[in-house]
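Below is the structure I would like to discuss, written out as structure tokens.
Apart from one protein chain that is not included, each protein chain of the complex appears where it belongs.
Our next item is chain A:
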Amino acid sequence: MKAFAALLERLAFTPSRNAKLQLLQHYLERIPDPDRGWALAALTGDLQLRTVTPSLLRGLAAERVDDQLLSLSYDFVGDLAETIALIWPDGAQNDPPLSQAVALLQGTGKAALPAAIAAMLDRLGPSERLAFLKLATGNLRIGVSARMARLALAGMGAPTVPELEEIWHGLTPPYAPLFGWIAGGVKPESAALAPFRPVMLSTPTDLAELSALEPTDFHAEWKWDGIRVQAVSDGGVRRLYSRTGEDISTAFPDVIAAMEFDGTVDGELLVRRDAEVAPFGDLQKRLNRKSVGKGLLTSHPAGLRLYDLLIWQGRDLRGLPLEERRAILDSADFGPRIDVSPLLDFANWDDLAALRADPPAAVIEGVMIKRRDSPYIAGRPRGPWFKWKRDPMVVDAVLLYAQRGHGKRSGFHSDFTFGLWDGADLVPVGKAYFGFTDAELRELDRFVRANTVERFGPVRQLAPKLVVEVAFEGLNRSTRHKSGVAMRFPRISRIRWDKPAAEADHLSTLEAML
């Protein structure tokens, strides 16, 4: 437990993704099976354990500690599991392995659980008690995605991220065959039906780059503003995956039900009402859910718009040219909720530029350009596929607050809140952390230090003087933001040292872009 607890604590305070990755990889390299497998499953949320209620924990603590002191402590610490971990009397610490704690939480009956938890707490030191209680309450909150886990695993041995993705969904904790493979053993056979296949990604482009290419070598399609998914229907098993291989099937039963085909298809997940495709904000309401209610299924029906086939009726098409895959895709009948993204008609890049500039629907965010002869290659090869996104929207906003960054930006104010005019007031409309160069970061930091009017802990309120051009990819209505709108992917595209704050944009300008 000691090593697991130390890892959890370190990850909890480490903001940088690379540093997290390194800590995770070194842990997995150092710790033997099965503990590392259990740890990995716990971090990625793939560990099914009995959940222990706060009232059970509180009851246990009340048996050991004066109730008034417990309450005072809880008020101070603010987290019940942490309070109990800190306050629990030290017993004989003998560092039981994580697998024992997991077995306890998996296999203990309800009646025996309180005594078993207390006995385990008696064997642990304070950090390990916290790790155990976080595990027991199902509340690690560490932020390690399955993708990050696969990156760490790929750093340990020969198997690459795409290879790991391919077998990921057939694996169960504590993953002994997986670690065996990484150590040079045999590749585990993917036992699961409907596995995820690593996807092919595009690179951004512009007219200058395209001009050097022959237009007739390429297909073009609209770039839809949904999320890229892979839908797999295999021997009666149906799954919907995000492009990083997260299984999102449970949130989309309507799409799963409509997948009346046999194969692995590539396309865009969209909310669709009859012929019309709804904006991204509507799709967002359906994302990140464990389950979905009837109301939402009716008001926000989801569907697929396909653009490629990987496997079709038992045949792997990935080695074929796009043109041939596309012909098979066009000849298939998918029934309701699923259709095929149309090809665009263009003779030269100027034609395509004109289409891109004036798409038929707001939910189109540019065009995709793909070589007709491209096989389906996992990863992001440069050349076969391009995305040519529409120009970002921009507003001129006033910097209102700044906060210091971490890691490489330690000591610099790099996190900015900006606002727009609403009558005589400036209303915060978003935050931006990037878009500026290192030299600009220094200038911004100097501005922040010289123009701080008040401090709230790590946050500085600024004199509303500096105008920045904020570029963003889209806008959604939002009830969580004071301004009522939320930007997607906002960044500072220019610093307008020249522009007086009074000439910054108004909220109404932003609302008009909705």
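Simple rule for what comes next: a residue touches a chain if its C-beta (ideal position, glycine included) is under 8 Å from a C-beta of that chain, and two chains touch if they have at least 3 such contacts; residues count from 1.
As a convention for this text, contacts and distances are computed from a predicted model.
*Asks:* Unshown chain, UniProt name, "ABC transporter permease", "Hydrogenase maturation factor HypA", "Glutamyl-tRNA(Gln) amidotransferase subunit A" or "Ligase-associated DNA damage response exonuclease"?
*Replies:* "Ligase-associated DNA damage response exonuclease"
*Asks:* From the list A:Asp33, A:Asp46 or A:Glu82, which touches the chain that is not on show?
*Replies:* From the options A:Asp33, A:Asp46 or A:Glu82, the contact with the absent chain belongs to A:Glu82.
*Asks:* One chain isn't shown here. Among A:His26, A:Arg228 or A:Arg372, which residue touches it?
*Replies:* Once the missing chain is taken into account, the touching residue is A:His26.
*Asks:* Considering the whole complex, which of A:Pro204, A:Gly407 or A:Pro500 touches the chain not shown?
*Replies:* Within the whole complex, the residue contacting the unshown chain is A:Gly407.
*Asks:* Since one chain has been left out of the picture, which residues of chain A touch it in the full complex?
*Replies:* 6, 10, 12-16, 19, 22-23, 26, 65-66, 68-69, 72-73, 76-79, 82-83, 86-87, 90, 125-126, 404, 406-408, 410-412, 442, 445, 449, 457-458
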